[in-house]
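Read the structure below first, then the notes.
One protein chain is absent from this view; the other protein chains keep their places.
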Amino acid sequence: MTNLKYSVLPNLDGSCELSTSNSKVITAVSGPLEPKQRHRLPLQSAIEVVIKPSFGMGPTPREVLMQDKLATVLQAVIVTELYPRKLVQVNAQILESPFDEFGSMMGNSFNEILSPMIDLNSCFNSSFISLCDSAIALKSSFVSTLLGVTEDKLINIAEVSDLDLLRSFNFKSLHHIVLEVEENKPTNVLLLDSQGDFNDDDLVNVLDNAQKITQKEFQNIRNILKDKVSQDFIWKA
Amino acid sequence: MSVSENTKNLIVPGDLLTCAKENQTIDILGQGIYLSFENHLYNSNKIYPTNVGIENYTTKNNKNIANIDYNSKRYIPQQGDYVIATVTNNYATHFVCTLNNFSSTVNLPYANFPQATKKNRPKYENGDLVYCRVKVVDSDLPAELECMDSETGNKEGFGLLEAEKGKHTAILNCSLAYCRELLFNDKGFPLLSDMVKKNLSFEVAIGINGSIWISTGSLLETLCVYKILSKCEKAERNLHAQIIEDTIKEYIKE
Amino acid sequence: MSEVIDTANNINEDTNGIALMQFPKEVLSRLQPDLVLQRHLQLGLRPSNLMKFNEFRNVEEQSNDALIVNHSTASQAQDNTNSNTSGDLIVANNLLKVGNMFIKTDLSLGITAVETANIEEESFAPIWPEVTVDRGRMGAPTDEEMIASRQLYENIISGKYIKQKNLIISKIGKKHLESEEISYDMADDEENDELLLENKNKWCFVIYAKINVYSREGPIYDHVFNSLMLALQKLTFPSVYIEESSIDLQISSKKSFNKKQKQETKRTFNMKFDFDACNKLNLNSDISISSNFGVIYKDPTMAINVLDEQESNEEKEEDAMDIEKDNTDFKKEPILINDISTDIEEQAILSKVSIACNSKNYKSIKLMNGSNNEKISVQQLKQALKFSKMRYEDLKPTI
Amino acid sequence: MSRFEFYNNDGLRIDGRRSNELKNFESSITTTSNFANFSRNTSTNTTYLQMGQNKVLVTINGPKEPTNRTKIDSNKATLSTNINISKFSKVNRNTNKSNLPDKQTLEWEYEITQLFSTIVVLETYPKSTISINVTVLQQDGGVLSAIINCITIALINNSIQIYDIITAVSIGIVDQKHFLLDLNHLEEQFLSSGTIATVGGGDQVSLLRIRDKFPLDLIEEFMQVGLQGCSVLKEIITKQVKDMNLNKLVEIQ
Partner (left out) sequence: MAKDLVITNTERQFILDLLANSQRLDGRKSLLQQRDLNINITPNRYGDIYLELKRDDGSIATRLHCKVTAEIVKPKDQRPFEGTFYINCEFNGLAGLNFENYKVGNNSDEFYYGRLIESMILRSNALDLEQLCIVAGLKVWNIRVDVHVLEFDGGFLELASIGCMTALLHYRRPDVTVRNEKVTIHSFDEKEGVKLGVLHIPIALQFNLFPLKEAAEIIKTNTSSENNNELVVLDCTLKEDLLKDGEFIIALNKNREIVQLNKPGGIPISASKIVEFSHMALPIIEETTNKILKAIDIDEKKRNKYAHLLSAENDRYVE
């Protein structure tokens, strides 16, 4: 079950701590800020994403790839033209990942791919709440889902709480899908990152399921936001 | 207006505005609503809500105004706002000020002071607070502040916020909506008058950029006002009276 | 603004005293890539070599076997876990020419010690790629290079191309001192046995890929991937032998002050590659071909012919807003562009998808919508998937 | 620990000093002919200090216009310290290939900058920087104290305004009871030791650095020994500086 906590960092404009059954991240968004000279764009805001791994110095290439994916999608969602010559900074720190214990990567080579996908999936959902919290203008909402396809099943990876089970799944393919949500309904695909062996039918199946999960998950997010707004105006009530 | 009741009207980016659903015309777009210029080209205007908040649709002077009420911490300069700026640097023609830490800096030209001449220019030091108004906002240039009413040339209460002799001052940062409410809605939100009723004597200046400047006669009184204002931001309305009483007891009538 | 730039033919001042400037094509394409792209799209063409929307660039494979392997050089492995042998020895290469862009892939081998007993059947080996885009200067890798390297690494694992089992060195030979010949049987004499048995199934190959991109044109990832795939297909493993003379016993004698001193012997094996006896790598799955697509909306207001019409019946200084109002019936149409191939396209097209597939399956899809106004719909994705299959069939003969 | 007898029954240390005896202390500036090859006409003096076998050179640049415009403070000067420990300064040559300073040196730089920022009258030099460059030619225990002492002398020689003289010594402890002042190389390696710097030889401690395990109850004695050492050192430095400046005046005349 996804657990969201908003406004956890009072020092920053917007923040969120997200924990799923198997991972935990904290993200923060600040903006619009004064950018450094090299980040300055004349007609729109620059978006800087920094993801820190759960251990060790970062960002390593693993995180750079994650940053690139997150930044590209945020580019489409944030109303960048509202803040020309400014910077929107997104920071994420991965706190727990199912693969950060010694030896957890071994045994299944797919884990090497699964691990950044799990982290990124959490980062996406968490950064949406952070963006809302920071009051940066958004064009639409989005929800991210991570699905794994095994021989006979489709698995929503965020809901697997047994780490040993997660590490030993024999996935045929993995799909990370970010769907745009408009008027409470999932509409466009913002990001689709699929790896492994799959065919057209798998893809259709995955997209269908992702829509269902997104619909459900968005209700949860909406409730959180409702709570957030009433907390924001608590002194008024 | 109670907020908790109104969370039914919660608007999330990507939603359709209720007024748009009901085909009501909107003349003025308030905060949190964005008209995409991309679509404007094709006369198929699409109005986006861009922030999470509560939709607010009112009619004023025969104009329909729609906006989304939301709270935030970072101030984006808007023309005509009363702000408290911090001087961070000075140049030959202007002060460089900041309205929020790490936001883009804004300029306060010497010419925007009353009776400004080349020789008579204000001497502010870095780190000083100035109460002023946003004069011009331009997306390509830093916003410009002014320390006078540009029509009359009067001082109008703008200027340096400094501690007078025997006074103790403090500056409090809080959320923008809270500051707006304190400044504009004294009738609906009489927190400051409540405090005065409890025999607290203080002077405040409220900047829309989330800064409240407090000045009182004693250090503890300043701390007391500071504490009340910051505690009330995080407490429900009906608890405010209690907070005022408790804090006064804690700091003043020990 | 955009109209002003292109319609003025010579520098002359207009009424506001603002000089109008004319830019050469190359400059304009850097200043206003979207404008240049739109102008081309109106004509049904693309900026690079006037390609069609659904056209791919020509791909030529130029392999040069002379580059591979210098038999006299040999590689060394030390008896410890993180030894990796020098990666200078190129065992397979590929030179891919895509349009004007060259991609050179060099595969080299290393040897590492592993617990072979722990390797499962369904365990797949990675390749360690290092992508370098030639930009005329040295320095830390750019984000693009890091992303491409990492993506290759992930996609090689997820594509399940190489089984870890296939990389185990099961047979280790020994070069005799006198006879200079290499024996791979280990039944001969006892001394032999001990040495070779000790080393049996203890070592594993590691594949390194050094990939250079010259005269970059548009996104590199897909072509780099293809080049790596083609090189991988040619990969052969040499046999490994130990030169008898080179078995060293090293005694480490580091003195540590007032610490209990343990004498530690370290054995160094000089492992050498024997290219006379090569085995081909058995790929677990067919190689796949990656191709990319982008979606852009044709924007009629940016078209040059529209302006021409305007010019004929209206004043040049006509306010831009008026022009737009007159053309409200214009519709934006989405265009699927295959094989994003120039800097102009790369910068102007924000929504991209890259698909790797072989005749059976898709191996990876990476779809990123970078713009809210120009999204890739599911319909277009389907179209792109179809094209990618076609592309695979197209390139199959070269494979 | 007891491989060496650091402090024998006669009250003598390995190098023959008493427990509270300082190493010989000799400082000079380039104008006094110790280093003829350094140009006399440069705007800055090079100060050389020999404290036992520690050999330290300090040059001070500034106050000068800052190269980095972001570092300008319109109210006062900024200090920067750069310590270069030469690779041949120890018995074993430092085999570290990179030319970057190691972490210990960076720590020292940080501490020395902090230390002298309160001692130098920075308000006299607004919008400028003063950079302190230290070269350690040879080290023999208590290098940090030698560097600090040398910088103090260098600041005086360069006529930069300071509030007071800073003196520093290193202190070690043998067998939890004997305190040794101004350590040499061997003592520093095997004993719990620390460095202390005081202002003007009084009891105002400005810098303190103990990085070894050390019984809490001995701290008072440790401080006393340190303060004593510092105040003796202050006299020495004052005398030497006065002599140096007399020489300087004589030369100028």
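Points to keep in mind about this one:
Read from first to last, the chains carry the letters A, B, C and D; within each, the first residue is number 1.
Definition applied: a contact is a pair of C-beta atoms (placed from the backbone, for glycine too) under 8 Å apart; a residue touches a chain by one contact, two chains touch by 3 or more.
Computed from a prediction, not measured in an experiment: that's the story for all the values here.
In the complete complex, the residue from A:S54, A:N184, A:N199 or A:N220 that touches the missing chain is A:S54. Those residues of chain A that touch the chain absent from the view are 8-12, 15, 26, 28, 30, 33-34, 50, 52, 54-57, 89, 91, 93, 95-96, 100-103.
Not every partner is drawn; the one left out touches chain D at residues 70, 103, 106-107, 109-119, 121, 163-164, 194, 198-200, 202-217, 219-220, 223-224, 226-227.
Annotation for chain B: contacts to the undisplayed chain at residues 86, 88, 98, 101-102, 125, 127-129, 161, 163, 168-171, 213, 219-220, 222-223, 226-227, 231.
By definition in this document, only the chains that are shown with their structure count from here on.
Legend note: the chain whose CA centroid lies nearest the centroid of all displayed protein CA atoms is A. One finds 56 Å separating the Cα centroids of chain C and chain D. Those residues of chain A in touch with two or more other chains are numbered 77, 139-140, 180.
Residue numbers of chain C whose C-beta contacts span two or more other chains: none are found. For chain A in complex with chain B, the residues that touch the partner chain are 13, 30-34, 42, 77, 79, 81-86, 132, 134-135, 137-141, 180-184, 222, 225-226, 228-230, 232-237. Listed in rising order, the residues of chain C touching chain A in the complex are 118, 120, 122-126, 143, 146-147, 149-151, 154-155, 157-160, 164, 285, 350-351, 353, 360-372, 375-378, 381, 385. Within the complex formed with chain C, the residues of chain A that make contact are 61-62, 64-65, 68-69, 72-73, 75-77, 106-110, 112-113, 116, 139-140, 170, 173-174, 180, 188-200, 203, 207.
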